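The other protein chains are all here in position, but one chain of the complex has been omitted.
The first chain written gets the first letter, and so on, giving A and B; residue counts start at 1 in each chain.
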Amino acid sequence: MGGSLLTIKDLHIDYRARGETIRAVRGVSLELGFGETLCIVGESGSGKTTLAMAIAGALPPNATIRSGEIVLNNVNILNNREYPRKLVSLIPQEVGSSLSPFHTIEQVFLDVLTSKGVTDKGEALKIARSTLSLVGFSDINRVLKSYPHELSGGMLQRVLIALAVSRRPLILIADEPTSMIDASLKRDVVELLKNIVLTQSASMIVVTHDIALAPHLCSRIAIMYSGEIVEDGLSTEILANPMHPYTVMLLESIPRILSPRKLKAIPGLPPDPRSTLTGCSFEPRCPKAIKGLCDKIKPPLSTIESTRRVSCHLVQGKEVTLNEDPSS
Amino acid sequence: MMIAPALLKDFIAFLRKDKLGLLGLLLIAGFIIIGVIAPYIVPYPEDAWGLTYNVERRLQPPSRAHPFGTDEYGRDVLSRVILASRFSLIIAISVVTLSLIIGVAVGLVAGYLGGWIGSTLMRVTDMFLAFPPLLLAIAFASILGRGLENVIIALSLSWWPWYARLTFVQVSSVKTMPYVDAAKIAGIPPLRILAKYILPNSLTPVTIQAFLDMGAAVLEAAALSFIGIGVKPPTPEWGLLISDGWILIGKAWWISLFPGIALFITVLGFNLLGDTYREYSNPKIRRLAEARV
Partner (left out) sequence: MTAIVVLGVLTIVFIATRVIPAHPEFLWAGPHATEEQLAEARRALHLDKPLVVQYYYFITSLLKGDLGVSWRTKNPVLEDIKTALPATLELAITGFLIGVSLGLPLGIISALRYGGVIDKLVRVISVSGSAIPVFWIALVFQLVFSIKLGILPGGYRVDPSLAIAYGFKPITGFYVIDTLITGHIDLFLDVVRRLLMPALVVSIYPLCLTARMTRALALETLQEDFIRNLRSWGLPDNVIARRYLLKAVTPPLVASLGLSFGYTLIGAFIIEVVFSWNGLGMYAVLSLLSFDYPAVIGSIMVVAIFYTVINLIVDLTHAYVDPRVKL
């Protein structure tokens, strides 16, 4: 692992909506090195998208970074929320509304590259063409002259990836890259992203709710719940040996085609993001919760092995396995 | 008339945080209160009603005795301006109510019955909507002649199509709502469905719009009076007062100026509240507003 490209320390991000404060990110700390791929996995409302947007410099105006530090390329972007835009490229989730309906793909490329400093139109078009071919387009001229509504969803997503890549970012952030895609095409997207990481030597953060996706794409996984990281480490290790009860239940709820087991859902709902809780945020839904401990004291994110961090009272260097419920 | 109380409460909550909207509400309240008590607070009552002719007091600039000066008949302008608010209030309420009654009736029937009745009714409505707003009012007013009642009729005739269309759209969409189907299946008689389900949910936006339109009604009535096809003298009406002072604008500017200010402030009140309501009704902008405060 090279030196740290991105360091986040105890980050707290709030939203204001309808007169109330929503605490989306509650004390997140993590690091990303050069050329690393990290998957941030979590349910909707876990804060993963907010975190990603903060890194991309794309936080909405009603979001405030309450406290903590984000250091990107040795620059603290706390007071400079827009600095990341130079080094980070966002690949948005919503493909349909992602581009201006009134401009052709070519115009968007030109504008994006001009802001990157490529003022020569010919040069910019060359870059556009090469990235479009990188993402798999053959009829590049047609794509360039098209308006967004003339392209299919899949094509638009590839255009978005091309746009993001053409800026030669240090970090690519893919927001739910496979959730809008038909199952049969998911693999194509995954392959494309992997290829890009290899050829562009960029770091990549993938935000997803699908933990099954992680090992195909990323070397590391960070699992978020209710605004916090509850477990992170190497993807292969986490999948083989999950430690946090939430991680365990996530993995167990993946449908497996030939398995005779019934599907296990995680009972209950995530906590209200407006509230501040004492104790572990997962405690109300955790089958292994210890009354008097887990509901009173918040478990710190502690390093278990050299590559693993878990925030759970029950994990002290030993595994957590869920007993089979007699009712399942 | 039933108004969905939830919508109102929600809007009031939104309104409380918007200073400009609150100012508008204040101005509107002021207008209504002054309009109601006008005859009692007027310093020179006979002047106000236009019954006097005092040669000695003619064309005096603003002074302690006459803060807004006097006009060419020696009448106290302040009194006239205050009493004019009452007539504007009468016109506004009458026009809006009348237009609502006609418009909602047409829109309701057209929307609920649908079919060729609905289409025909809407065609007729569109006939009126094909013209720029004030034009029809001017046309009708010129035909009917001057007078308070004629102004009200002329304005109402040109205004009801907007409410008809609004109601029609509302009723047409509410008609297709699942809860209406449920009521039909449950065997509730159609008149009851109309009264309990369709009517309350369709009327709210129209009614709110009508209330806010009162400002525009005042303005249009004043325009008609100014041109000379509105209220009959000596009835005090702001537009009429302004045209009274028109010829003398160089020598006695106060005759036209103060009624205009009063008119402006009144309409401003409605416009401010209306603007807040517009922001409230637009979900995208509303989100922005709520995120800030």
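Simple rule for what comes next: contacts are C-beta pairs under 8 Å (C-beta built on N, C-alpha and C of every residue); 3 or more make two chains touch, one makes a residue touch a chain.
Quantities reported herein were computed from a predicted structural model and do not represent experimental measurements.
Novice: Touching the absent chain in the whole complex: find that residue among A:Arg129, A:Arg167, A:Arg220 or A:His244.
Specialist: A:Arg167
Novice: Of B:Ile12, B:Leu113, B:Leu135 or B:Ala182, which one is in contact with the hidden chain?
Specialist: The missing chain is touched by B:Leu135.
Novice: Check the options A:Leu11, A:Ala58 or A:Ile238 and report the residue that touches the missing chain.
Specialist: Spelled out, the listed residue whose C-beta touches the missing chain is A:Ala58.
Novice: At which residues does chain B meet the chain that is not included here?
Specialist: Interface residues of chain B facing the absent chain: 20, 123-124, 126-128, 130-136, 138-140, 142-145, 215, 219, 222-223, 226-229, 239, 242-243, 246, 249-250, 253, 256-257, 259-260, 263-264, 267-268, 270-272, 275, 278, 282, 284-285, 287-288, 292.
Novice: With the missing chain put back, which residues of chain A would touch it? List them for me.
Specialist: Residues of chain A in touch with the missing chain: 56-58, 60, 82, 85-86, 88-90, 92, 94, 97-103, 108, 111-112, 115-116, 147, 149, 160, 163-164, 167.
Just so it is clear, only the chains that are shown with their structure count from here on.
Novice: Can you compute the centre-to-centre distance for chain A and chain B, using the mean CA position of each chain? Integer Å is fine.
Specialist: Taking the average C-alpha coordinate of chain A and of chain B, the gap between them is 54 Å.
Novice: What residues on chain A touch chain B, complex-wise?
Specialist: 15-19, 61-62
Novice: Sort out for me which residues of chain B touch chain A in the complex.
Specialist: Interface residues on the chain B side: 17, 287, 290-293.
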